[in-house]
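For this view, one protein chain was removed and the others were kept in their places.
In this document, chain identifiers A and B correspond to the written order of the chains, with residue numbering beginning at 1 in each.
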Amino acid sequence: MKIAVALENNNGLDSIVAYRFARAPFFAIIEVENGKVKKLEIIPNSYGGGARGVGPAVANWLANMGVKIVVGPHIGPNAAMALRNLGVEFRQVSSGTRLAEVMRILGFSM
Amino acid sequence: MVKKTMIVSVGGGKGGTGKSFISINIASALAMKGHKVLLVDADVESPIDHMLLSIRREKILDVFGFEPVIVPTLCTGCGKCVEMCPAHALVGKKGDIPTLISELCEGCAICMYVCDVKAIEEGKRRLGAIYRGSNGELDLIQGEVNAGVKQHIYVILYTLREASKVFGHYDFVIIDSAPGTGAGVWLTLREANLVIAVTEPTPLGARDLEIFLNLASKLNKDVVVVLNKSGLPGGRREQIVRISEKFSAKLFNVYYSYDALRTYIDSVPIVRMLPKSKVALSIFRIADHIEKLYNSR
Partner (left out) sequence: MTIMGEPIEIVVASGKGGTGKTTFSAFLISFFAERGIGVVGVDADVEAPDLLLALGGAEEEYREDVYDSQVAVIDYDKCVSCGICFDSCRYGAIEWRNGPIVINEMCEGCGLCSMLCPVGAINVKTIKTGSIVFGKTKYCDVVTGELEVGRKHSGRLVEIIKNKARKFDPSYVVVDAAAGTGCPVISSISGSDFLVVVVEPTQYSIRTASKIVEIGKIFGVRMGVVINKYDMNRSFLNHIYEWASKLGIEILGEIPFDESVIRAYSEMRSLMDFAPDSQAARSMRRAAERLLVMLNG
């Protein structure tokens, strides 16, 4: 299963959760199997700079990647609706939280 | 000989200067002089002219914009519409039937055109409505956009289009436009024979007046400046005078008074309620000027 975490920076496990979901500069894509992390990559958010509909554009991109759970700070109504329609679950975690801490909250071990 | 309808657009840039107050009173003043007057309320985000004139309005029609309707039996889930939507209003994983986020849809219809299997049909999304009413003296046509709808400019366009069908029945058409200087206001100024810029004696009023007059001059319009709330305690008119001169616009004063406020709150035009008041007299002076321009066309 894939999980995406909206990140403000790329600093490995010390990266922090972004201030804004859709315009987050990076996303961590975590592949999990049987509760354990198989793969972790941090990729740039190529949709973050768009003019409008950025939330749904990002939601779409992540869903098409196979992401089932998205972790981020608060999201707006359009992003929320997009994620819902795509069957992707959203979990809210405060911006500034370290990625390592997010993984602990989600219950995964490396 | 029958004279051609004169279209007067009332704007000003800054919100709250009294565009609606001036619009309804000029319209009423011209009606009192025996003319056939149509007032068009194009301030679609917050139209209040029907309230100011105590007119019970009735809906003429709904304004609809395009919205895609995906036919599930035809859709192949190719995702082309999702990719091509400039507003990212369609979401869906490849292989799935996409869903629409109505609030984001701008109605461009690109999705319908790019679908290779004709699985998208033309649907309608209610953007707003157009209303009409009359108080026996003048007629009103008004547009209102639904809260949260982004395409307010389209509703303005539709309101003007609908109203223009009957322009020929009137001597004067007064268009009460929205605040601002963007595309919506541009639309209301476009067809005008005369533009009235309503402002107030403050540096904010002056600054926005200048921006507005720039727009009007870009469109080569004749302009009259109405300095509303003239004499406002603490206010200053020098800048307004200077800017009006810069654009060669005739300047009229409408005085700040408690009477004007009261008639505004009581929903009656001051020209009707207190025709001998200083405020009403200054509005009649503006109406006279407009009438003169009309007669000389």
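The rule is simple: contacts are C-beta pairs under 8 Å (C-beta built on N, C-alpha and C of every residue); 3 or more make two chains touch, one makes a residue touch a chain.
Not measured: the values here are computed from a predicted model.
> Touch partners of the unshown chain, restricted to the chains that are shown, please.
A, B
> Considering the complete complex, identify which of A:Tyr19, A:Trp61, A:Phe90 or A:Phe108 is in touch with the unshown chain.
Reading the full complex, the residue touching the unseen chain is A:Tyr19.
> Among B:Thr5, B:Thr99 or B:Thr202, which residue is in contact with the omitted chain in the full complex?
Candidates B:Thr5, B:Thr99 or B:Thr202; residue touching the omitted chain: B:Thr202.
> Determine and list the subunit A residues touching the chain excluded from the picture.
Subunit A touches the missing chain through residues 8, 16, 19-20, 23, 51-52, 76-77, 94-97.
> Determine and list the subunit B residues touching the chain excluded from the picture.
Within subunit B, the residues touching the omitted chain are 13-18, 45-46, 48, 51-52, 65-66, 86, 106-110, 113-114, 145, 147-148, 150, 152-154, 157, 178-183, 185-187, 201-204, 207-208, 211-212, 214-215, 218, 232-236, 261, 264-265.
Throughout what follows, only the chains that are shown with their structure count from here on.
> Just give me the whole-number Å value for how far the CA centre of subunit A lies from that of subunit B.
Spacing between the chain centres: roughly 43 Å.
> Within their complex, state which residues of subunit A touch subunit B.
Per the touch definition, subunit A meets subunit B at residues 50, 52-57, 59-60, 63-64, 77-78, 81-82, 85-86.
> If we count contacts the way the header does, which residues on subunit B are in touch with subunit A in the complex?
Per the stated touch rule, the residues are 79, 82, 85, 87-89, 91-94, 99, 101, 103-104.
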